[in-house]
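To start, the structure itself, in structure tokens.
Apart from one protein chain that is not included, each protein chain of the complex appears where it belongs.
So, subunit A:
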Amino acid sequence: MTTTAPETVDRAALEAVFDAAVAADERIEPRDWMPDAYRTTLIRQIAQHAHSEIIGMQPEANWITRAPSLRRKAILMAKVQDEAGHGLYLYSAAETLGVGRDELLDKLHAGRQRYSSIFNYPTLTWADVGAIGWLVDGAAITNQVPLCRCSYGPYARAMIRVCKEESFHQRQGYELLLALSRGTEAQHAMAQDAVDRWWWPSLMMFGPPDGESPHSAQSMAWKIKRHSNDELRRRFVDICVPQAESLGLTLPDPDLRWNEETGHYDFGPIDWDEFNEVLRGNGPCNEQRLARRREAHEEGAWVREAAAAYAAKHAPAPGPGGGTPHPTPERGTAASGPTEHPEAMA
């Protein structure tokens, strides 16, 4: 770690530089001085986000072998692969803050870091794949678009990549639901049932109401977060209502109605007890998801070991030129700029 300031430097001066950068909407980069709490908050948030991406592969992967057509199967595989990629972008971003990949995975496996509670719900039918794409990815996009302007550079850059790719996720889900909705009576009912089950958990994805969100105020001051939970939730509801109409499906909320005065949809109360129960580990699939994740990691150990053994055998020193034929980069054109990883500074 090279981020520790020399003791002679006045902390207040460093803090002033940091505050000024945030106030001016500049990005904080890995080797800049930052308050410990800012670093800790980011590690917690980015790790949770990364974990959500890779745990999120499970509910959908559940349907890959039973996709109704080759087209749908190829789409679903591409989507699940994207989720793995998103996890990797985010783990890389977290690592720039001085935390190791192994450490993050260990914490996930030990249940010491969380992932989004939405992935503790089961995917009971094929229509759930559509509902996840439309609603869960839709809610994620609503959350993530403002994160593209997050004050921490590596996180913002990861989110830009993720958001570009997410839009296919949402559209494929919507198209899937539309096909079912316009299909047979049974198919329509299946689509409606999936939307009925995923609607409320999707609204919970925005987190607790503003008054009960412990970290929100500080995160907004640091410009990690740009909009409050309730604001984003309302934006999502406003977007979804007309989309549901176009689908020919209803949203399971009798209180949902347009409010002329506010210019937004009013919606019914969210069952926060259910949210808290799932967070506490009592959702339908908490144990299953974590067990599957640990199992996948353990079962993959021999692959990691074999690759490491091969690398050790064929390359005296890890790095380019270690026996692997590949073209030499043009001299002088490789980036000589600062790397973002504390490890690189060792």
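We take it that a residue touches a chain if its C-beta (ideal position, glycine included) is under 8 Å from a C-beta of that chain, and two chains touch if they have at least 3 such contacts; residues count from 1.
Keep this in mind: contacts and distances are computed from a predicted model.
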{"item": "Protein name (UniProt record) of the chain left out of view, among \"ABC-2 type transport system permease protein\", \"Spore germination protein B1\", \"1,2-phenylacetyl-CoA epoxidase subunit B\" or \"ATP synthase gamma chain\"", "value": "\"1,2-phenylacetyl-CoA epoxidase subunit B\""}
{"item": "Residue among A:G100, A:G183 or A:G268 touching the omitted chain", "value": "A:G100"}
{"item": "Subunit A, residues in touch with the chain not shown (by the definition above)", "value": "2-3, 29, 31-32, 78, 81-82, 85, 88-89, 92, 95, 100-102, 105-106, 109, 157-158, 161, 165, 297-298, 301, 304-305, 307-308, 310-311, 314-315, 318-322, 324, 326, 329, 333-341, 343-346"}
